[in-house]
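Of the protein chains in this complex, one is absent; all others appear in place.
In this document, chain identifiers A and B correspond to the written order of the chains, with residue numbering beginning at 1 in each.
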Amino acid sequence: MRHPRSMAIACIVMGSIGVIISAVLGIFLAPDVNPSQWRAPEAYRIIFLHVPFAWTSFLAFIVLFIGSLGWYLRRSEPSWRLVQTGSDLGLLFGFGVITSGPIWGMAEWGVPWDWADLRLNTFAMLTAVALFIVMARRSQFDDDATRDTIASVGLFGFMLVPITAVATTLYQKRHPGIVIVESESSGLDPVIRTILLSGFISMTFLFVGFVMLSNHLYAKEADLERELKKLDLAEEVG
Amino acid sequence: MVGCTVRRGSKTVLRELDLRINESEVVCIVGDNGSGKSTLLETLAGLHPLREGEIMGPALDGKDIVVADSKGRRTPLPGLSIALQSDGACLDETVIGRLKMATLVAGTEANDEEIKQIMAEWSILHRSGDRLATLSNGLRRRVSVLSALIPALKSEKQGLVMLDEPSEGMDETSQKLLRYAIENLRSLGHTVVIATHDQSLMNVADRLIRIQDQTIFVTGEPPESDSGGILIRRHNNDRVSEFCRWGISLEWKNPIDTIHRLVPSIIAILLIGSVGADFVASDGLFSVSFCLLLPAFISAMVRPALIDRLNEGRSGDWWRAHMGRSMRPAASVVGSSWLLPLPLTYLTFVIISIGTLDVDPDAKFWIWLPALAIVDISVAATGIHLLVASLRRRGAVAASLMMAIMVWPFLMLVDATSLILQDGMSVKLGFDTPLGLIITSSIISACIWASSVLIPSD
Partner (left out) sequence: MSGIYHLALAYSIMIGSLFVYGRWLISRHRSLEKAVASTIEVQTPPPN
């Protein structure tokens, strides 16, 4: 079927163009911040990709969670496809978040990490789980037992989210410290808001395109594997 | 067995099988190499997940219980004794220790003399105190088979004996003893299921179950049964305590887990000691507390040696057949670091001369409390290690990726310790008190532990 692939490629192309435009706008068009109030005034522009990356990694982890639950409960192949895609994209976008966040933190606050920051630590936990799942999928035999374990790991990873939320909240009470990701409670400049919105939309298109294409490729790879196994059996019998 | 489908790897080995095994029956599962004999036997023992179908077994009250089903339900088969093809024992166990433990796990009361008598008949008495690692394959095979036969032979009640290729690697005398033992078991009313390609064992069987092309062909008639057999159902708690005893005794014989945990911790203590107390304290009591608890924390995070022991000879599968889902929680507790956190913390206290710093004079009487709470962290960490240990190529994955969550319980204990060092111990409960922080840390560790042991299906 060419349609899902064509749609996927269209989404990816549109999303990529949108991301590039958002990045360029963020660098050249977004207003400057007050240099007397910011230690690294240019570094703030990291948010124009960092925040959309965070949003997209959130979507990817949702896909991973739904896939893990689906396989855990029903052992359905479409669910496994979601585990594969969700873990790949969770790793991709999560990695972007947990590298760009500390880079900004070093520039602005002089500290790369804050154990009291809920979002950063939750993303780090989930990215580590995604990395584990990607490595496990690549290194292990692909059978029901392996998939069961990987789905369990995926669900375990999601149990870590509320645990991390409670832990960081409690820890923050005693160690208020610096929050790496700025709170959105302060009003945003309209230009900044627009560029962020365009980043969100572009990244979502990109994400949807990646999901569609990745699912399609994994499904094709599974079909191919089935054909190859038939050939293996034919060779053995022959 | 009703409508059971089992996959191994990407291959369907058994497809929609229906099979009934009667009490006091000897059944042989036969077939070509790779046809699925071991898979069928192990599936009956509940060791393989079912794609479809369910396995039922008799309980004490005469009703059927679900031994395993495709929804992940799992109950250990009552009155089971099993000898896996790969022995199912850790090689650090001694011969007599293995046989006694197998007897206890199966719920049989057999004294040492009775066990030794059978060992003498099977010509392994001279090796009773030796570790399995020092035996030849043939002798190890005899021990493995005896660990399934003895509990049944000495039991007062009928049970189920499963043997996977029992005669493989055995000499002719042992094979004769094996056939005699099987006949004896049948006359005592036990049910025996054997996966084999040995013709002499097939001749002893009441029925033959041939596996071919993912299905079975049955020949022979089941014997007439009085249907009065009662199967023992031993409470899981007893098996759990036997498992704990097993884990502890192995570590006592070969303290590899302790050494694996101790070495990096001692190195950490020495490194901390080399920078000196003043340097450590220069950044405040939080740094002092951090360095104080760090060696114990390191020891808690190390991968437990129990995982390798369970992997050896598939002894983990042997235990799983007997314990079902209670094995994982039990293993996470047995395999964790119980003894080290306390002495390591006090050793660090001495090495970095915390007593010379400006801390509460009674603090040293209370730092055992956060040190003890590190045991909870260790149990949770062991649970995470076990979560990933079920992957076949476990050396190719990094369990450490999931350990980062243990940072927060640790940091809370560090906070608690710095409060103790600063103001002494307080028994008040609150988030700003040492006790409150320690309890919170333990609750978080418990939640992590529960997630890691309860989510996996087996």
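The rule is short, and it goes like this: contacts are C-beta pairs under 8 Å (C-beta built on N, C-alpha and C of every residue); 3 or more make two chains touch, one makes a residue touch a chain.
The shown structure was predicted, so the numbers you read here are calculated from the model rather than taken from an experiment.
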TODO: Identify the visible chains that the left-out chain touches across the whole complex.
DONE: A
Task: Residue of A:Phe65, A:Trp80 or A:Trp104 in touch with the missing chain, whole complex considered - done: A:Trp104
Open item on the list: Across the whole complex, list the residues on subunit A that are touched by the chain not included here.
Closed with: 12, 16, 19-20, 23, 27, 35, 39-46, 49-50, 53, 88, 92, 95-96, 99-100, 103-104, 106-108, 206, 210, 213-214, 217, 220-221, 224, 227-228, 231
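The criterion applied here is as follows: only the chains that are shown with their structure count from here on.
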Open item on the list: Going by the contact rule set out above, which residues of subunit A touch subunit B in the complex?
Closed with: 75, 115, 124-125, 128-129, 131-132, 135-136, 139-146, 148-149, 152-153, 155-157, 159-160, 163-164, 166-168, 170-171, 173-174, 225, 229
Open item on the list: Show me the residue ranges of subunit B that touch subunit A in the complex, using the header's touch definition.
Closed with: 7-10, 49, 51, 384, 387-388, 390-393, 396-399, 401-402, 404-405, 407-409, 411-412, 415, 431-432, 440, 444, 447-448, 451-452, 455-457
